[in-house]
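Only one protein chain is missing from this complex, and each of the others stays in its spot.
As written, the chain order gives the labels A, B and C, with residue 1 at the start of each chain.
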């Protein structure tokens, strides 16, 4: 890369999963708007055609700063890269269908099924070997690159990257916290009449594990947002809070009524900082503590995802043909801003997922946690976020331990060992051991195309 | 305080040591330039007349945002304060004369004598009881205030504040790191022809204890400043680097030729981030490893400080009478910027002194260290700065241990215990025990006016 | 001290609180049975007559190894001591009466009132200044001595010793864990027919804070005692377990039916390792979760203690006059065994209370915890006891935080600050703030004779 006049040119970005019809376009959008960076994005995808299509689409974006190239293999994409972006779908919707819906036969309903519980577990078994290969390629082709992961299960993926290549400079980026800052901004408007405060100005201390993060403090200028949120919850606890049609977050929290997180605030005294659909999976959801019908949040069926994919494929075809022109927007994502800071063009403090090295003092060393970090030139330093408060500690410690168990299971490449870890998952604790084993064997069978490296 | 239109008014700042002819004016200068803050500064000083004079001087500064009041007692200054600034002289120049020069009779020369060695030790004995009283007053009158300390010995003062009141929100602010960033900026100009890079854009990782801090990495945009600095040192190692007349730092590093710190870089591989006068006191200075004549840095005699004080008193008189008008300037200090960030008006990452809670992984928990921290609304979160590198570990670990010994000695209020700790100081290791005791007893006798609370 | 033939003679032990009619005699008993140690015990007590009486009684114990002397002042007892034993009553039964019974007027019943809750808090206010004075004397008269404390509130007392003199070699010794090992031995007899297993052979991992310690594992040879205990609890859960008349523990757990701790095992999955009376005070006792009538454990009224003291005074008179001869026995206490190990005459692993330096990974650094430690010559090294399990973490973290709050309050010597900390106690959370303040002021007033050093 070349620095000149406070601008960096000749940057090299490798995008693994570069055929995606979503994140890839978001990145193209954001790069096109970043005036002080320029370079080449190498799109790599096992679906070569998809990455080739995206290269065309990318090169159609406005501006001259960025060129998009479909790489034939990981070496082609990653050799000498400054940044590696990872956003892959581990398997197809067929496998995801099994993750989410196979447990339903045993009475286990998951609202998302990509992070925790049986769905998250089996997805981890598929994903970890992919992540290890990516980490091995980083070690070989671009050991000094920053690696930004968007793939779920986030914490397990980050753990896999570091366990494979301990020196990797990887972190995970997730927008659930952003959505919660946005909710606080809405609460401020509702309760105090102060509108349109950018969510970044909600100063929060973040602790937890991905999709089960919490704010232990939140301030906006003179307001203690815990006090504002308390009144907001009092007002909307029964009815739910549903502000239709304004969101531009991919996992829009408006799809729920925020009733789960309002309830969690009352029970535990801290602000749960993820959407209801994610939060519910860390609670005793299988015991129907948070039955989706009562608590007004949607389970996301894979059939919806299939339909949605079709829409995105159609959009891809239109963008490719030029029938549709991408509408530039504020995506709300931070990846490009983080790259700017890591290049020394700015300083920022935001939340990320990396292994715990003391940023959360009462969670185990090494487990992947989500906290704030300071981004400066060539440095990503987590801040000391302190302790997980006692009231929420048992749930977060359990979630962290389950992430580590998934990681151990996937690294063992041994299904008999994985079955033991699976059986200990909290979300299926109501099942008998025979049921647990039957569920595991079914889900493994359903997804065996991606599990060939495991010893039976 | 009141927030309105992204401005905070009705702030209350207590300035302990508010009669100073230096820091107080710097603060007035910086506050006058901070357009989004307004309020009252309560100046408290044991020299009541000095604080009254400063109140007049302060109210003569340009702008309408700030009012200055001389408080009659600590309660008057601190009750309900949002910030407490501490910048006191512990004793008079008579005591400082003893600190710095009494050891010379034993062949121990100190370049500053306010931080380490026998001078730092006895100064700590005087200062800690004052800091405890300040902390007790914070606990009573404004327990939620941020406390910014500028008094030396910095690490011991911060330790005293926290040991007296563990919940205190205090930190220490020192500009030695800033000066070293400035030196890197000059090195960039010298070696690469890139001039006038603001020192804040030198992104550094800071580890160590105050006045003996080190950079373990340093970047400016595309430059690895370690590589630039290596060439710079090669060029100036023999001659020294002396760039006269441009600095506005109180402890101007230009007063030295930076030869000590260039030598330390060659010996240990990391960038020592304080002025030569401070650094030398942490080495085996008493063994003349860094004799001031050979290494081209000045010992600072107290006689100079007396002369300088007279100049500042004269200036004070002129400012008071209106004969002289303060020339507004860029002071290079960060205190006001830090307050803005703690008020939620910005975000910043800079270096501070606070007790170690894991920010430096291989120094003891609780000892006061200097690292970067993220400042946001109502939060000052140190970043994980990692390990002290092995090559410089023994020196830094020793310095931290001596700071803790000073703190233990001062909290014991027992001179016989303090004498044992004094005898273990590295800087006097060439003396016999009898000489050490004689030196201690002499220095205690010289400063007994301020040590009345100690058991003999 | 002198070592010869694997025996240590000329030992010097200082006993602070040496006039006691209980612990002092236990120590005399145990020392008389320790054949490889000899020396002098210096008894110091503010009740000089009591220590003089005990010197006579001590010298009447069988054997020639030990001599007992009543010291006139702390210097006389402690100068050059090898060990310092601390067992004091902070105040009289009048103060204890207030500690235990004053809260009853507000509906707050405490079973012991010396550790947690309002009684523990105010007792801490009295005790900490005494402990600081003891620590200051250790620093002055015998800085290398091992200090063994038996005084309650244990954790706060140990914390005070270390905060006053950070280099002190102090630890706290409590027999509640021993009693629980004994209960496991009984459970083994009840469920497996294996009788008379010495409690020391129950290998347990201990985590927690004093009087709220837990076993996270327990083994006896081939038995996983968690499995045995589970069956034992199943058998006795409803009826309680009451094995009359066999105990020789001062705080005999047989006085209860062990119903609280059996219930805790069922709720949380770990073995609570203290008597029901202590455990109940850490739960929501004030909410009557464990009402003493339902749960079959006794509240201990101070009137009983007064009667009991009279019996002990009578016994003291008889021992003094020679009317009664002390019956040598196995006291079950470990103090003498620990001294032997610290002298290098044996090695032992047992549970102690010291500040946390990593032995419990998820409790704060510095808070006083109870875990196992290895005792060898001149070394007392806590073992890594791991994490507090998630299910019991919130309760233990809260207990540790309340201990630290008591310590902060007592070190502040400021009643207005102490009142804030008092108001946050879990055991009085059902009271209004006005009631809390009224209770605090009443209890302070009741015990003001011992609180003269506090600022109002």
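By definition in this document, a residue touches a chain if its C-beta (ideal position, glycine included) is under 8 Å from a C-beta of that chain, and two chains touch if they have at least 3 such contacts.
Fair warning: this is a prediction, and the values are worked out from it, not measured in the lab.
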Open item on the list: Of the residues C:40, C:60, C:79 or C:376, I need the one that contacts the missing chain.
Closed with: C:376
Open item on the list: In the whole complex, not just what's shown, which of B:107, B:301, B:322 or B:394 touches the removed chain?
Closed with: B:394
Open item on the list: Could you pull out which residues of chain A are in touch with the chain that's been left out?
Closed with: 136, 139-140, 163, 165-167, 357, 365-366, 404, 408, 411-412, 414, 416-417
Open item on the list: Touching the absent chain: which residues on chain B qualify?
Closed with: 361-364, 387, 390-391, 393-394, 397-398, 401
Open item on the list: In the complete complex, the non-displayed chain touches which residues of chain C?
Closed with: 1-3, 6, 8, 201, 203, 205, 217, 219-223, 343-345, 347-349, 357-359, 361, 372-374, 376-379, 381-385
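Note that in this section only the chains that are shown with their structure count from here on.
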Task: For chain A paired with chain C, centre-to-centre distance based on mean C-alpha positions, whole Å - done: 49
Task: chain A and chain B, separation of their C-alpha mean positions in angstrom - done: 43
Task: Per-residue overlap in chain A, given as positions that touch at least 2 other chains - done: 361
